[in-house]
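Only one structure is covered here, and it is reproduced in the block below.
Just one protein chain is left out here, and the rest sit where they should.
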Amino acid sequence: MEFTVDATTQELMGKLNLFMDECVYPAEVELGLHKPGDFNRPPIMEVLKVEARKRGLWNLFMTHDSRGAGLTNLQYAHLAEITGRSPFLAPEALNCSAPDTGNMEVLAQFGRADQQEQWLTPLLEGKIRSAFVMTEPAVASSDANNIQMLIERDGDEFVINGRKWWSTGAMSPKCEILIVMGKTDPNGERHKQQSMVLVPMNTPGVELVRPLSVFGYDDGEHGGHAEINFDNVRVPASNLIGEVGSGFAIAQARLGAGRIHHCMRAIGMAERALELMCKRALTRTAFGKPLSDQGVIHDWIGRSRVQIEAVRLLTLKAAWLMDTVGNKEAHTEIQAIKVAAPEMALWVIDRAIQAHGGAGVSQVTPLAHLWASARTLRIVDGPDDVHISSLAKHELRKYK
Amino acid sequence: MEFTVDATTQELMGKLNLFMDECVYPAEVELGLHKPGDFNRPPIMEVLKVEARKRGLWNLFMTHDSRGAGLTNLQYAHLAEITGRSPFLAPEALNCSAPDTGNMEVLAQFGRADQQEQWLTPLLEGKIRSAFVMTEPAVASSDANNIQMLIERDGDEFVINGRKWWSTGAMSPKCEILIVMGKTDPNGERHKQQSMVLVPMNTPGVELVRPLSVFGYDDGEHGGHAEINFDNVRVPASNLIGEVGSGFAIAQARLGAGRIHHCMRAIGMAERALELMCKRALTRTAFGKPLSDQGVIHDWIGRSRVQIEAVRLLTLKAAWLMDTVGNKEAHTEIQAIKVAAPEMALWVIDRAIQAHGGAGVSQVTPLAHLWASARTLRIVDGPDDVHISSLAKHELRKYK
Amino acid sequence: MEFTVDATTQELMGKLNLFMDECVYPAEVELGLHKPGDFNRPPIMEVLKVEARKRGLWNLFMTHDSRGAGLTNLQYAHLAEITGRSPFLAPEALNCSAPDTGNMEVLAQFGRADQQEQWLTPLLEGKIRSAFVMTEPAVASSDANNIQMLIERDGDEFVINGRKWWSTGAMSPKCEILIVMGKTDPNGERHKQQSMVLVPMNTPGVELVRPLSVFGYDDGEHGGHAEINFDNVRVPASNLIGEVGSGFAIAQARLGAGRIHHCMRAIGMAERALELMCKRALTRTAFGKPLSDQGVIHDWIGRSRVQIEAVRLLTLKAAWLMDTVGNKEAHTEIQAIKVAAPEMALWVIDRAIQAHGGAGVSQVTPLAHLWASARTLRIVDGPDDVHISSLAKHELRKYK
Partner (left out) sequence: MEFTVDATTQELMGKLNLFMDECVYPAEVELGLHKPGDFNRPPIMEVLKVEARKRGLWNLFMTHDSRGAGLTNLQYAHLAEITGRSPFLAPEALNCSAPDTGNMEVLAQFGRADQQEQWLTPLLEGKIRSAFVMTEPAVASSDANNIQMLIERDGDEFVINGRKWWSTGAMSPKCEILIVMGKTDPNGERHKQQSMVLVPMNTPGVELVRPLSVFGYDDGEHGGHAEINFDNVRVPASNLIGEVGSGFAIAQARLGAGRIHHCMRAIGMAERALELMCKRALTRTAFGKPLSDQGVIHDWIGRSRVQIEAVRLLTLKAAWLMDTVGNKEAHTEIQAIKVAAPEMALWVIDRAIQAHGGAGVSQVTPLAHLWASARTLRIVDGPDDVHISSLAKHELRKYK
C-alpha cells in the first residue's frame, strides 16, 4: 500500500482548494434561493464551470483516460473529497458529477465511436446532461435479476416498455440522453438477460411521471430523480451499447469508480460538517460559556476526527487496489467503504446539526441537505444490508 | 401509578381509530401533491375538520378544561399517539395541532376575557391559526436570558423591535395572531425580564423575511417556520398577556403539556413506521425470499417493539404525574421523555426507511417526512443535550 | 395498568433498605477477600440470613403462595430491585437467590407432597442449596428439542446418561439436590419428549467435571456453574417431577417469574452503578476540576437515568400482566424485558466503570463483577437474538 499524495495530486489539490475558497463557497448562498421543483441550475453554475475549466479543473474523474486529466483513482480520490465539501456545486462545476460521470465512463468504455461522438463529446464539454435509468418501482433493484422492463427487437428497432424510477438526472431541462437498462432476453442465462440502450429524451413514449423527493429535497443538483414511463418507445437498434446481453456486466463495471467518488465526497461532507461544528462551538455562547467548553461537544468533535481518518484510509486503500489490481480484487474493500463512509458521514453531520440547533435542520447551513444526501448513500447501489451480508458470506467462506 | 385506559378513553380511541381509517389515511395521498412553499393547506383539510368535529373529536387537547373534552393528560396522551400515526393531517383535523394548542392554552390560562373572546374563541373554532414567536437567530434560545427583542412601553402602547425565527405557524395564510416574547425589563431580575404580547399579523412593521425549511420540507402542516423582522411594531398596552415580567413563567407553563403531545405523537409515528416496515418485509422479495425471512430485519422489528413499549410507559407516567402532582413534580420525567421519545422514533423510522429503499426517502411513503419531524424534536424547546445535562445535575445533587 | 407501590410493599421496601444499609453494604467488604475457586460462601452469609429472617425479609420471592410472603409479582419486583443493588449478598441473605428460587417454585408447583417434604422444606429454610441441570455443551440450548441426555426407565428406576454444563448451583458444597432435565421419549411429540427428575448430589455416577468461569469470576454466590457428567446414574422412578413428558412445560413455567427477578435485579445493579458513578464524579478531581464538571459525564449520568426509568416501567408492566392475566399473556413483555434490562444495565455499568478508571475494572468496586453478571443475562434462558426474533415474528403476524 502506498497512499502518498504525489506532486501532481498535491498541485491539483492546491488549485482546487483555491477554487473552492474563491469561487465555490461564496456561490453557496445562491443555493438558499433555490425554488423546490425548479430543475434549472442556479445561474452561477455556468460561471463556475467556465472558471473551473480555465483553471485546469475539468473532467478530473476520467481516470486512466486521456480524455480526462489522466489521473489514477487514488489521485482523483483526494480531489473528490474536496469537492464533497460543497457537493451541490463543486462536482458539477468540475464536470465531475453523478450520474454524468458514470454515464460518460460507460460511453467511453463500451460505446461505439459514433455513439461517443454524439453523446460523450457534449457530455465531456458539459453542454448536455444525461440520466441513468435502471431502478424499477415494482421490484427490489438490489437483485438485477428482478428487472421487468422489456427491450424487444422489432426489425431495425428496439421497442421499450416498462416503468422506471430513481432515474437520476432525468428531471434536468438539460438532460438529452438516457441510458436505459432492460431485458432483451427474459428467459436467458441469469446475467445475460439484460441490455443497455441509448434513448434520447425527446423520443416519443418517454413520459416523465413525477420527480421523487429525498427528505423534501428535489436533488436538482443531480438533475432530480424521475419516475418515467416507457410506452412503446422505439429507438434504432444501433442505440444498443455494447452487445445484446451485456447490460449486467456494464452495470457492474459502472459501479466501482462511482463508489470511490461517492465515498470520498462523503468524507469531504463530514470534514465540512466537522469544520462547521467546530466554528459553531467556538462562537456560540449559552449559559455563559461557549459551547466548545461545555458538555458532550468534545466527544462529538474528537470522535468525528477519529472516524473520518479511519474511513479515509479505507477508501484510499480501495482506490489504490482498483488502480493496482483492478475492481474485482478490490471487491471487499469497495463493499466495505460503501457501508463505512455514509455511516461515518451521517454520524458526524448529525452531531453538527445538533450543535447548530434550528440552523442545523434548515437552509441556513448546508448540514440538513448534506445529511439527506449521505442518508441516500446507504440505499443507492443496493442497500447496506445487502453489502454487509455479502461481506459476511465472503468471510464465512474462508472457514468452509 | 395507574395507567389503565379507562372507558372514556377507550371509547374515544375507538372513534379516533375509525376516523383515521375512514378519513385520514385515505386523505394522505393529497400530501404527495403538496407544492413546496405553498402554505395553503390541502382542500381536504377543512373536510376532515368538519368530520372530526361531527364525530366528537375536537379540541381534545384542552385537558382539565371544559372548553375542550375535559380529558386528563393521561387520557389525551393515548389519543395524541393515534394522531401521531398521520401527523401531517390528523392533529390539525382535530384542532389539536401545534403551535395552536400551546397558544390556546396560554390564552385560556393567562389571557383576559376580552383577549380570549377575540383570539381564543376563533382558535377553538379552528377558524384562524396562530404563531408562537420566541426563538431568535442571534442567540442560543435554550437559555431564555439570551433573548434580545425589546418590548418598550410608550404611552398606551408597546413598541417592539427585534428579529425572530422559527416562528412556527406564521407562514400560514390563516395565521392572524402572534404571541411574541421579548424583554420589557432587560436589566431586571433574571426571570422577570420577559413579557408576552399579542401582535396581530397585519400590524405594520411585522415583516415575514422568509420561511425556514426542515430538511427539505416547508412544514406547511404547522404553518411553516418564519423568520420575522419586527421594526417599531406598535400594539396597545392591553395586548400584554398576564403581567409585565411574567413572560418566562408563561413560557415554562406552556411547555409541559406540549411535551406530552410531542412525545406521544412521536410514539404514534414510530408505530406507523413499524407497521410500514412489517408490511414491506412481508411483501417485498429479493434474492428469492421475502425480506421478512432475511438478514437483520427481525432485529430491527423486534427491537423497535421493545423500545416503543418502554418509551410509551415513560411518557404515560409523565402524563400521569402532571395530572396528579403537577408539571413541576413531573419535571424529571418530562425531561426524560423529551430525550427518549424522539431518539426512539428516529431509530425505528430510520430502519423502516432502510427497509423501503428508495421509497423510504421519498414522498412515496410518509417515512422521510416523519424522520425529519422527529429529528427536529431533538432540538425544539432546547436541545437534548441541555435536558440531559439538567437531568444529570439533578441526579448529582442527590449525593452532594 | 396500575403500578402504584402499595402500603405492604412500601413497608417491606423500607425494611429492606434498612437491612441493606445496616447489614448488607457493610458486609460487601468480605467479597473482596473471596478466593476464586472456593465455593464456600463467606461466613457473614449465615449471619445475614438469620438477620433477614428475623426482620421478616425471607422467601419474599414465593409470590401468590403462603409459604413465602404471599406477595404479587408486582410487589416482589420492587423488592428484587433493591436486592439487585448488592446481588452477590442480598438475594441469598433473603433466601431469594437463583437457582434455588426457580427450583423451589418447581417443587411447590409440580412436586408431590413427599418430594416437597424432602427437598422444598430444607430449601425454604435455607439449609441446603440446589442446582438446575438442563443446558448441554454439545447443542444449542435455546432450542429445547436439541437436548440429548437420556432418562431411561429400567424397572423401578430411571437411568440417566449424558453431559450437562452451566448447571448453576452445583459447585456449592451445600448443594444436595439436582433437578435434571432429559429425554424420556426421544421420538415422541416435540414438546413431550422431556422429563425432569430429582437427582441427589451424592448419587453414584454424578461427576462434577469442572466449574465454568464467567469473565474470570467463579460465580460462587450462585453456587458456581458446573460441567457434570452423568454416567449410568440411577434414581427411583418416584423421583420424577410431575408426569413423564412434562419436562418442557415445567421448564417454561419456571422461566416467567425468574425473568422478572433477573430484570428487576439488573435495574438495581444499574441504580447502584449510577450512584457510584455520581459519587465518583463528585469526588474525583483531574485537571483542576471534579469530573462532575467535565466532559461527557453529564451525558452518561443523564442518559442512565432516562434508560433506567423506562426499563423499570416495562418490567413492572410485565410483572403486573403476570399477576393479572398470567404468564402466557405477558409473553411479549417478558421477552421485551429479557432484552431491554440487561442492555440498559450494561450501558450504565460500563459508563460507571469508565468513570472509575482502574478501580472500575478491579475488585475495588463491585462494578466489574456487576458487568459480568449483566452480560451473562444476555445469554441465559436463550440468547437475546432468539427473543428478538420471536418478538419480530409476533409483530409480523399482525399483518399476515
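Letters A, B and C mark the chains as written, and numbering starts fresh at 1 in each.
Everything below uses one rule, namely that a contact is a pair of C-beta atoms (placed from the backbone, for glycine too) under 8 Å apart; a residue touches a chain by one contact, two chains touch by 3 or more.
Quantities reported herein were computed from a predicted structural model and do not represent experimental measurements.
Asker: So which of the visible chains would the left-out chain be touching?
Answerer: So, taking every chain into account, the missing one touches A, B, C.
Asker: Can you say which of A:Ile128, A:Leu208 or A:Leu314 touches the chain missing from this structure?
Answerer: Of these options, the touching residue for the absent chain is A:Leu314.
Asker: Taking the full complex into account, find the residue in A:Gly32, A:Pro236 or A:Gly302 that is in contact with the omitted chain.
Answerer: Going through A:Gly32, A:Pro236 or A:Gly302 one by one, A:Gly302 is the residue touching the chain not shown.
Asker: Out of A:Leu274, A:Ala319 or A:Val364, which is the one that touches the chain we can't see?
Answerer: If we include the chain that is not displayed, A:Leu274 is the one touching it.
Asker: Residues of chain B in contact with the chain that isn't shown?
Answerer: Residues 295-296, 298-299 of chain B touch the chain absent from view.
Asker: For review purposes, identify every residue of chain A that touches the missing chain, sorted by number.
Answerer: Where chain A meets the chain not shown: residues 1-4, 274-275, 278-279, 281-282, 292, 297-307, 309-311, 313-314, 316-317, 332-333, 336, 339-340, 385, 387-396, 398-400.
Asker: List every residue of chain C that touches the chain not included in the displayed model.
Answerer: Where chain C meets the chain not shown: residues 35-37, 135, 137, 139-143, 146, 165-166, 212-218, 225, 284-287, 295-296, 353-354, 357-364, 368-369, 371-372, 375-376, 378-380, 383-386, 389.
The criterion applied here is as follows: only the chains that are shown with their structure count from here on.
Asker: Quick check for you: after a Cα superposition of chain A on chain C, what is the rotation angle, between 0 and 180°, in steps of 5?
Answerer: Between chain A and chain C, the superposition angle is 180 degrees.
Asker: With centres defined as the mean C-alpha position, give me the chain A-chain C separation in Å.
Answerer: So the centroids are 53 Å from each other.
Asker: Distance from the CA centroid of chain A to that of chain B, rounded to the nearest Å?
Answerer: One centre to the other, that is 36 Å.
Asker: Show the residues in chain B shared as contacts by 2 or more other chains, in ascending order.
Answerer: 385, 389
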